[in-house]
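Note that this complex is displayed minus one protein chain, with the remaining chains in position.
Labels A and B are assigned to the chains in the order they are written; within every chain, residues are numbered from 1.
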């Protein structure tokens, strides 16, 4: 029997205070697409970093075609035949495609030669790419192509892909899958990391499930249901948020022809965004990362100013107001980036409670802060939203992603918003916290608030939203009711093909 | 092998301990430096840190000097600390100090020789306004044109120094000074003079102003929402905008406060210890105040202690210069090393240092 391409045996990696991987064992065969499944924090990233030579495991061995394999640097892993496409891209915005590719290679040919090969390989695999373009100007899908081409040029035997589809539209996912199947047909192996079960079921023939750093299951995903895989991954029966039928009330948030320039150099400016949200309604805004989500949140929170008439709260023009004036009217927001935007990492939860709660919760009088009140507000958030922390004096950065997100969302919800806008409310959050957050959003809408959920997770939007709109290149499609919407229609909306005016496309 | 590991929360204990350890390490390193210079290190350290306060021979003269020198350092440093907390780097306090002094002297010279109780308050206002205006140049350039305030404020120090030279040799020169550079002696003009308040203490009105500034800053940072916004802007600028802090307003406020404080320090100096506008009027207080601000952990109370300590090194340095023939620059090196050690030790507040023994690591894991 020939040995497997890569055999991982008893791998353990301990960080101070955390066991990231414990006794992980599995094999990847030649020409196999192997899925590594697990929630955020299950230890998937640590594991692939060890395979790619970015970290060294404390214990355990790896065998490459039967030979000991212990890479101490990515260069060695690449020389062996391992290539990796990162979840958060390892790209350089201010450099062109060819330079970016060259940086990922150990012995790059001269740039001109490389550019020719990039064009050739990218066409062969159906991933067209212009080597002279600046990476900062590329879309998320195109950026991923740069990463993939970079790997393919090294002729890898094993390609590691870390959450590759989280930034892609359904159509782009199809293109990617065609490429991956072509690679498998060439006899290459792929280690595919994801928590999206449908993808794994359509692509992979073997799956290893990780939970809290340990292997908790092995399966042939084609034989399993998405639900059984999910329960293996989460380790408990999943609670699906409950949603009573919505009865839309009066108009609370109106956005009309909102156009603002992006404050960041490679950002996306908003172009003529219009939408309305009524009391009791949840509007889901989908879209691939970098299509204007941050800018939309900024324009709604007041961090980016707009013409007064472009944003209306219950009929009043508020586009020219700053964040605190909007808060006073009941328009509250929770940005995507928890550390550094929604919360200050090195400040205590009490101080972070003051960050947005200062005026609405009357934590400040005549400019002077009442720290006692701020602390009780923080404690209230911690208690009501089940934030796991020793107390309000703890620094925000010491909390896990899920706990901090519960704190951030809870901080806004407890201020009784009439409109709440959240961006990526459950990104990087464990399943139970995600379920709790979604339930809280539903409850808020039920209680009569208008809620806007901006998310790249379509499943999430379909679960909570009444209406769906898509952001593409800074433009927003007209919202459509979620009920009866098919994946194909959503894909077209995300790709910008759907203008929403008529159903010509369908 | 040593490795750094980020702490989940910054260590409070190290935050307080690092300045003390830094001072001790600087004494050791300074001792080595003095040995290299051929001086007895113990004698030199004692002369710098002990004798100015406690020796029978020098204390009578030196002790009052402590407040004379600490006053401007503390006043400038508390102003700077507000901006530093917000990530706004005014490093041109020396220039604002000079311009403040020039404006105050201009008021005094304009009124001379008329006596009025209004002259002194007017000079304070002029000094503060002068420093404020000089600081507004980098502030407005930053908010309007996004120009780096570090470079502009620093370059303006050189401009201010030239302006000072022009004043001392030109438009402010004492008409009765027999052609020597330097203005009239403001300290001898009763309405404008900044005298000692209690004889023998060295406390002049600048010390009082420093005390009020410390109190003001303490309350603002601890209790007022502005203080919270300043810290927020320094630690997480995006979160600050989310919290409704307007970055431009913050820059103007922080630069303005620090400029006004530095300008006032210049005013008290020119009307007091320095006595007049001269070419070498500025003694580097604006730069030393940066060290004071950091050594005091940007905390008003800490700055008072740090200001007293740095004032001590000035006085002790002069003493050592006089007694041991120690070069004047040695004390500057000493102050520079203090800042190095402080910055180096700061790592302990935010990181844990761990000893990793590669061979043992595996056996421990069993």
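What we mean here is this: a residue touches a chain if its C-beta (ideal position, glycine included) is under 8 Å from a C-beta of that chain, and two chains touch if they have at least 3 such contacts.
As a working rule, contacts and distances are computed from a predicted model.
**Q** Considering the UniProt annotation of the chain absent from this complex, which name among "Aromatic ring-hydroxylating dioxygenase subunit alpha", "ABC-2 type transport system ATP-binding protein", "NADH dehydrogenase subunit M" or "ABC transporter permease" applies?
**A** The correct option from "Aromatic ring-hydroxylating dioxygenase subunit alpha", "ABC-2 type transport system ATP-binding protein", "NADH dehydrogenase subunit M" or "ABC transporter permease" is "ABC transporter permease", the UniProt name of the unshown chain.
**Q** Relative to the complete complex, which of the depicted chains are touched by the chain excluded from display?
**A** A, B
**Q** If I consider the whole complex, including the chain that's not displayed, which of B:133, B:165 or B:323 touches that chain?
**A** Result: among the candidates, B:165 touches the missing chain.
**Q** Thinking of the whole complex, not just what is shown, which of B:9, B:55, B:147 or B:222 touches the missing chain?
**A** Answer from the full complex: B:147 touches the omitted chain.
**Q** From the list B:8, B:121, B:177 or B:327, which touches the chain that is not on show?
**A** Candidates B:8, B:121, B:177 or B:327; residue touching the omitted chain: B:327.
**Q** Just the residue numbers, please: which parts of chain A touch the chain that's not shown?
**A** These residues of chain A touch the chain that is not shown: 15, 46, 49, 53-55, 73-75, 86, 88-95, 99, 102-104, 108, 265.
**Q** Name, in rising order, the residues on chain B that touch the hidden chain in the full complex.
**A** Contacting residues on chain B, toward the hidden partner: 4, 6, 37, 89, 91, 141, 144-148, 150-152, 154-159, 162-163, 165-166, 169-170, 287, 290-291, 294, 327-337, 339-340, 343-344, 346-347, 350-351.
By our rule, only the chains that are shown with their structure count from here on.
**Q** What is the distance in Å between the mean C-alpha positions of chain A and chain B?
**A** Taking the average C-alpha coordinate of chain A and of chain B, the gap between them is 47 Å.
**Q** Residues of chain A touching chain B in their complex?
**A** 12, 14, 16, 58-59, 301-303, 322-324, 327, 333, 335, 337, 340-347, 351, 354-356, 358, 364, 367-369, 394-395, 397-398
**Q** Okay, in this complex, where on chain B does chain A touch?
**A** Result: residues 5, 8-10, 223-226, 228, 231-232, 235-236, 238-239, 241-244, 246, 354, 361-362, 365 of chain B touch chain A.
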